[in-house]
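Complex shown without one protein chain; remaining protein chains in place.
Let's look at chain A:
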Amino acid sequence: MSIERNTDIEIRLLIEAIYLKYSYDFRDYSGASIKRRVLHAVRQFECATVSALQERVLHDPSVFMQLLQYLTIPVSEMFRDPGHFLALREEVVPHLKTWPSIKIWIAGCSTGEEVYSMAILLREEGLLERTIIYATDINPSSLEKAKQGIYSMQNMREYTENYQKAGGRRAFSDYYTAAYGNAIIDSSLRENVTFADHSLATDSVFSETQLISCRNVLIYFNKTLQDRAFGLFHDSLCHRGFLVLGSKETLDFSAYANRFDALVKPERIYRKS
């Protein structure tokens, strides 16, 4: 029991040390998941204790960058939850078409799968040319992968299936070139994409937007941090702008529940009230 208690104290100290030294703020992340990820990292770094890991992290920035890969969860896929993208196409795109120019923020874009899915959908709807997409994340290596847009060919069968279920109008293979077991995404899809480092925990709003997509990011936040993020989204969105979340994420338990209307609730598509 006392070892367990020590571990909890050490994790809190590590998170505080990371914040003080590197300004990455994990203090309001969901505790159970952070604990698992820190303990997993402790084993991977072959440290005896969390404190031992903390010492290395404090004195060696490269160790922190490695630890960051454990603390963030780069699980993503293209056209994940196809019903969500179908609903975007059918229920949101008609509204987007009424705006002369569109700004979209993909918050927590990870390795870019959500970005390219959105770009493909917009191109098929004739909107990509007048759209600017801001794709943000806290993890520089994820952002670098997102910019490169290179994914394993092994995933393409699943992505193709997702794309078709999401109402895709062409052959999914039109959007990538196969090479050496990889799929290289058509670079013209990212012509209007700006990839940037941005933290929902510490940074502020940077632009007015018409649509914000933040999927499978907020589940890792506690209620306080979720509300901070919803506050940023509310401030960034234009009048009647759209907010889309992951399939298990909801505004229901948030302080912002009354400041958005559900447009397609099962697909987590909301509109600013």
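Annotations for the structure displayed:
Keep in mind that, in the parts below, a residue touches a chain if its C-beta (ideal position, glycine included) is under 8 Å from a C-beta of that chain, and two chains touch if they have at least 3 such contacts; residues count from 1.
By definition in this document, contacts and distances are computed from a predicted model.
Missing chain, UniProt protein name: "protein-glutamate methylesterase", from among "Chemotaxis protein CheW", "Putative spermidine/putrescine transport system ATP-binding protein", "protein-glutamate methylesterase" or "Carbon monoxide dehydrogenase medium chain".
One of A:V75, A:M153 or A:A179 touches the chain omitted from the figure, and that residue is A:V75. When the whole complex is considered, the residue among A:N162, A:S213 or A:Q226 that touches the unshown chain is A:Q226. Summary of contacts with the chain left out: across A:S33, A:T49, A:S207 or A:S273, the touching residue is A:S33. Touch with the hidden chain on the side of chain A covers residues 1, 4, 30-33, 35-37, 73, 75, 216, 218-220, 222-223, 226, 248-250, 252-254.
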